[in-house]
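Shown here: the complex without one of its protein chains, the others still in place.
A and B label the chains in the order they appear, each numbered from 1.
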Amino acid sequence: MTYTGWILLTASLVGLSCGIVGGFLILRRMAMMADAISHTVLLGIVTAYLVTRELSGPHMLIGAIIAGLLTAVLVQWFHSRGVQQDASIGVVFTTLFAIGVILIATHVGNAHLDTKHALMGEITFVPWDVMHVPLLGEVPKATFMLAAVLLVVVIVILAFYKEWKITSFDPALAASIGIPVVLLHYVFMSLVSITTVASFDAVGAIMVVAMLITPAAAAYLWTDKLSIMLVLSGAFGVMSAFMGYYIAVWLDTSISGSMAFATGIVFVVSFLCSPKHGMLSRHVHRFGARRSKENIKGIS
Amino acid sequence: MNSLLSPNTQWVLLSTLILGMAAGMIGCLAYWKRQSLMSDALSHAALPGVVVAFALTGSKNLLVMILGAAVSALIGAWMIQWIRSSSRIKEDTAMGMILSVFFGLGIMLLTIVNRTAGGNQSGLDNFIFGQAASMVRKDVVTMLILAVLVMLVVFIGFKEWKLFLFDPDFAKGLGLNSRLMNSLYMGVLVLVIVIGIQAVGVILMAAMLIIPAVSARYWTQSFRMMVILSAIFGGGSGFVGTLVSTMGKGWPTGPFIVVASSVLFTISLVFGAEKGLLTQALLLRSQKKEHMEAANPNPSVLSPRLSERGSNQ
């Protein structure tokens, strides 16, 4: 495959994984938890590096899962001790992130792992760092890891689809019929963590937030069906990846930055033009909506 | 210790001290508005404004950059409000979107400016993590004036703020203009964020607002005391963090300030007089003891008593 081909494939895998996870993320009102975890995985990566002196896939994934779960547990714990939810998110992630940055500045130096790379990603290097995969031949490491993560995401989401749905919509009912709501919460946080860390080479730890939240929010405006929303959200993620790449090439600027920006374009278009919940259709249908609401009242 | 003697370092220390105090005070307002994470969204949203201001003027004049940051953060705030109020998208999602998309735009612009502006760019990168040491005296003076202005706004309208935060309806009844108060609140919040990002950086600025306020909560129930304590915690961690960061070459200021305030937070969490873990543990123990004494001393007789009561019904 060509150089550009690998980059687009890698970015599309990011878009797909993030889009699918992001759909549930925004429905569970955890958009800011994603923001928090995307920062704290840095600490997980740095710690994993300091322990193993390696920047390879499995170590980073494990480090990221631990950091992500630690974030989720700490936020929950502070909240249960009377700190407002969003304040406790703010305390936890800034602290863990700051420790990560300090560790990089004081222990790691700029040789192997620099903060800017972790935050902004460096997708242009991805195609050169290859590994040998049976049957497929030479495949970039980051791409392979993203494909593996996407597979995990799809399997976990599909296997527990109805459980994700009910715990997102009505956790009290879910708990009352014996679904392990808390366990599922932490499984989900692990999914967010591995998606974030796998996307880290491509778009960086911060820009992954855009990929997680914005395509899902855009999809939420187009449909009233959960399954369609998840598919759309993944598609919007891929679309943003392509758009972002070509904008970056055109303006000769940061690829990850333009991909994040491209998710914004997709959202704005949806926000204005979606037939169901867009601004334009709202103005057009305002009168019609009022009338149909009166009809409903008449029937009931 | 030599660095302490350098006059520039002294100026920088003074500025992070005052900045920390101002952020600590505004953080209390944000805490009670339940908008702690709004500060995170707004500080990220400020990045494109900083870069655009730089690109337009071609200079690193702090005042111009602050203006750019403020405009961009206010646009972000307005968009969050607009998305939230006119669609089914919830506030946390709207904040996450604005935060990441604006930050992405900022990085795009920053890369372009870095490429075209040549050697003059190094200062711009500092807006991401903060580099207090790079501030020159003129910047420090600008920052100080603005930070003192922010503190004055809180001081002068103290009882109005209190009413506005805790009983907005009553405040309205007394003729307090809630629109004006809201704009004023947004104004000081954005101001403190944009003057802080030079020292702390856009990513960690939120910590300056959130952590001191949360820590202060553990010590007191009074709003006045909370604001005072939060200012002390914020100022203290600004000072200590900056001091530590000057000890190593190229150490970013922001993370050290954050860690300093997290240490204060941990101390408050454990020892806080009002809600600290130790106090709570002692309280719970005495409560449980009371509860055990009040309950039936002999649990084995409970069941017959219950069935008796049941048959009486």
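We take it that a residue touches a chain if its C-beta (ideal position, glycine included) is under 8 Å from a C-beta of that chain, and two chains touch if they have at least 3 such contacts.
To be clear about the criterion, contacts and distances are computed from a predicted model.
**Q** Pick, from "Manganese ABC transporter ATP-binding protein", "Lipid carrier protein YhbT", "Putative membrane protein" or "TolB-like translocation protein signal peptide", the protein name that UniProt gives for the chain of this complex that is not shown.
**A** Hidden chain, UniProt protein name: "Manganese ABC transporter ATP-binding protein".
**Q** Just name the one of A:T47, A:S168 or A:S240 that touches the chain not displayed here.
**A** Checking the options A:T47, A:S168 or A:S240, the one contacting the hidden chain is A:S168.
**Q** Which listed residue (A:E138, A:D224 or A:D252) would be found touching the missing chain in the intact complex?
**A** That would be A:D224, which touches the missing chain.
**Q** Give me the chain A residues in contact with the hidden chain, please.
**A** Against the missing chain, chain A presents residues 27, 29, 82, 159-163, 165-166, 168-170, 172-179, 220, 223-226, 228-229, 296-297, 300.
Here is the rule we use: only the chains that are shown with their structure count from here on.
**Q** Quick one: in the complex, what on chain A touches chain B?
**A** These residues of chain A touch chain B: 26, 29-32, 34-35, 39, 81-84, 86-91, 94-95, 97-99, 101-102, 105-106, 115-116, 119-120, 206-207, 209-210, 212-214, 216-217, 220-221, 248, 251-254, 256-261, 263-264, 267, 271, 277, 279, 282.
**Q** What does chain B use to touch chain A in their complex?
**A** 31, 34-37, 39-40, 83, 86-90, 92-97, 99-101, 103-112, 115, 125, 128-129, 203-204, 206-207, 210-211, 213-214, 217, 248, 250-252, 254-256, 258-259, 262, 265, 269, 275, 277, 280
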